[in-house]
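The structure appears right after this line, and notes come after that.
Every protein chain but one is kept in place in this view of the complex.
What follows is chain A.
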Amino acid sequence: MEFSEHIKTANVEDVVLRQPLHPPSRGTLCITGHHLLFSDREEGSSRQLLLLLRNIDAVEKRISGSSGTITIKCKDMRVLHLDIPGMEQCLNIAHSIETLSCLDGVAAMYPFFYRPSDLSLQNQWGLSSTEKYYSQMKELHNRWRLSSVNRDYSVCPSYPPAVIIPQNTDDDMLKKVAKFRQGGRFPALCYYHRKNGMVILRSSQPLTGANRKRCREDEHLLQAVIDGSDKGYIIDTRSSQQAQQARMTGGGFESKSSYSHWKRLHRQMERGKALQESLIKLVEACGDESHNMDRWLSKLENSKWLSHVQTALSTAGLLAECVERDGHSVLVHGSEGTDSTLLISTLAQLIMDPCCRTLEGFLALLEREWVQAGHPFQQRCAHFAYSHARLQQESPVFLLMLDCVWQLWRQFPLALGFSEALLLRLATEAYASDYGTFLCNSHQERCALGVTENTHCLFQALLRPTERDYYSNPLYEPTELAIWPSVHPQSLQLWRGFFLRWTQQARQLEEAQEEIRNMVIEWGKMALS
């Protein structure tokens, strides 16, 4: 496919760009297959804006007389205005942006063309994998094994090729279990708690259906997990009513009679559309330019975003409590097991495990729990909160997770090895990126497109020496202790660094934090020298 067929006007002179935090500037606008490029004409103070078209969520055009204004709302919350002379040019540009910003073909996306001079495609791709995790956790080996039953993705299309399962569960059994779980997502280990040997598994819902079907192999697998212990917990991220209702459409839950040693706990977490609508309301409130902000707190409350943050953190806290304090293994699932399941298993690991709190550890965690575990990034992050397109599968679960991590970071300013800048960067990259990491919906899809061979890995790039400093927390002091977040509404804050990031205020704070970072680094160097 040629991009050029979508570009009727590639260059426009004498365009005025208005963007947050900068005075308006006049210059040349240029549209390429993947970018919007603006360079101002002022001598000496030349400024450029290079915007990935993929980053554009909505385009609005207003024609008046012989010129027009295009308003561009980005997925990183930036709102830009372009005053373009010439009605036709304006319409052409708007049309190009609209079309190119949401082309479907993954293989034509920018990561496949991005070739910076300081990165080589030969570099290692990724940081972690199931195999690596298994080989690091020697303690696992006598009771758990690495299975390659999914090597061709036929057992579970959204799982990676390797999975960790109980030693005495053979691959044939797994195939049967997979048939009993939605999307084939059978229970697999995602975390081993070294302190007490307990584990977290995740899966999708069992397909018990209206007539309460059972699956001996599924029951056997779960029994094997808690072998030698009195019980395990199942945290179902739906209310028990929702779980009951799921049976009508073929889903269901683990009944007490069939899984007598497992105790089910239901915690209703908002998902899908409701979450996306919450984000839309919040972003709308944040972008409200009117000076009458009397109702700001009510608007914030009405968006319910912070209550989703609260639910996520408290459910993750519950999960961590079961494992760390209560000393039991836990299976987590909702329905599909690709969204809220990943959200709470990620947060629980951060709460409990100091290894996940370093910069590398956190990125590796995200790689295992989101990228490899099959969070459908392409569907969930197709649009941000501005788009006029009809909502499909969009849902800001990953962003919600980053927000929860930010809350942890705020409550425990010394305990996490990475900076707020990392969370902001990840929030941006998930929606539009030069890198291949967040492309596609599953390992299988990435493999089919050769993502690892043909794109660069974001996580590797973030760990380059120049970047690493910027994304590290200079105040970091590792602690072995669990970090239990307070989830009272009074302890939770709007993540201003993200949601109000294009305000002067956020910029000032960012600068101050940067200053603090530099100070601490500089003192450290001097004091040691």
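To be clear about the criterion, a residue touches a chain if its C-beta (ideal position, glycine included) is under 8 Å from a C-beta of that chain, and two chains touch if they have at least 3 such contacts; residues count from 1.
Keep in mind that, in the parts below, contacts and distances are computed from a predicted model.
Engineer: Have a look at "Small ribosomal subunit protein mS31", "Short-chain specific acyl-CoA dehydrogenase, mitochondrial", "Dynein light chain Tctex-type 1" or "Myotubularin" and point out the UniProt protein name belonging to the hidden chain.
Structural biologist: In UniProt, the chain that is not shown appears as "Myotubularin".
Engineer: Looking at A:His95, A:Lys281 or A:Arg496, which makes contact with the chain not pictured?
Structural biologist: Final answer for the missing-chain contact: A:Arg496.
Engineer: Given that one chain is not shown, which residue among A:Phe412, A:Phe459 or A:Trp495 touches it?
Structural biologist: That would be A:Phe412, which touches the missing chain.
Engineer: On chain A, what residues meet the omitted chain?
Structural biologist: 286, 293-298, 300-301, 306, 410-414, 470, 475, 477, 485-486, 488-491, 493, 496, 500, 503-505, 508-509, 511-516, 518-520, 522-524, 526-527, 529
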